[in-house]
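Here the complex is missing one protein chain, while the rest keep their positions.
Moving on, here comes chain A:
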Amino acid sequence: MTDTVDKTPAPSVPPEQIKAIPVRHYGRWVSGVVVVALVVLIGIAFSNAKINYSVIPDYLFDQGIVAGAWTTLYISVLAMVLGVVLGVILAVMRLSSNPVTSTVSWFYIWFFRGTPVLVQLLLWYNIALVFPILNLGFYKDEMNQVMTPVLTALLGLGLNEAAYMSEIVRAGIQSVDEGQTEASHALGMTQGQTLRRVILPQAMRVIIPPTGNEFINMLKTSSLAYAVQLPELIKKATDISSTSLAVVEMYFVACIWYLFLTTIFSIVQYYIERRYARGSSRNLPPTPLQRLRKNLARWGSFRRPEVAR
């Protein structure tokens, strides 16, 4: 017998599992204790402060506050829509080979990014000093009649936002590989078709996270519109505090609403990001909801045999 190699497979003995003593993370315990101690101390300080916490629940769903929160939400959404639409246009103009459009875009961004948004709001508020009469040909009125607080806030916040959004969109467009444009052109698609069908959908992945950031900023920046008499959350809170004498308490109420709105939007953003991640990673991680459902299912399947017994 020349072939001495044993062809029979080795009996499958399960390998001995490693049972090692894990590394001790003493630092984590120490820092955890420090953090808890600090939180407790701050908590004690706040609870001993001369703040009448008991009025906060009373005003949380006050009619004026709820109306103010609603105004904050819709002015933010409208200003953001204006900002995104105008921002995309400005970004495309900025990247255009046409020197007129790219220069116009450059100056727009230069001005609206370079001056405080509060000043811009006040300028729109006083636009009647420059154009006392609005004459669109088919429509003519005094400017002071036209520029309601809502329109003033919308223009002031939206046009300012457009300058920031255009830079975000530009970064997104430039992040898409040039080969994509070439492939699209080689297929006979025009510049516009390439932008709409190929470039922007891919740029969205880069555009969305900072845009979410911008929107959350907008929810809070919209409080500046109280200077132009917009009845948003801060204005309403201030109005109430001037009669109820609960000044700081009303700001706490406003903060709770801001936190609520930003939390809701963070969740929305998470799902929008997933939508535009299509094709980029082989398997998307499950959403919290899917994870919960899966865990419940697993739990259920563990329990069932016991029930059967």
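Just so we're on the same page, a contact is a pair of C-beta atoms (placed from the backbone, for glycine too) under 8 Å apart; a residue touches a chain by one contact, two chains touch by 3 or more; residues count from 1.
What we mean here is this: contacts and distances are computed from a predicted model.
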Query raised in the report: One chain isn't displayed here; going by UniProt, is it "ABC-type polar-amino-acid transporter", "Xanthine dehydrogenase YagS FAD-binding subunit", "NADH-quinone oxidoreductase subunit M" or "ABC-type Fe3+/spermidine/putrescine transport system ATPase subunit"?
Result: "ABC-type polar-amino-acid transporter"
Report task. Using the touch definition up top, pick the residue from A:81, A:119 or A:187 that touches the left-out chain. Result -> A:187
Query raised in the report: Of the residues A:86, A:117 or A:198, which one touches the chain left out of the display?
Result: A:198
Report task. Could you please point out the chain A residues that touch the chain left off the display? Result -> 177, 179-180, 182-191, 193, 197-198, 201-202, 276, 278-282
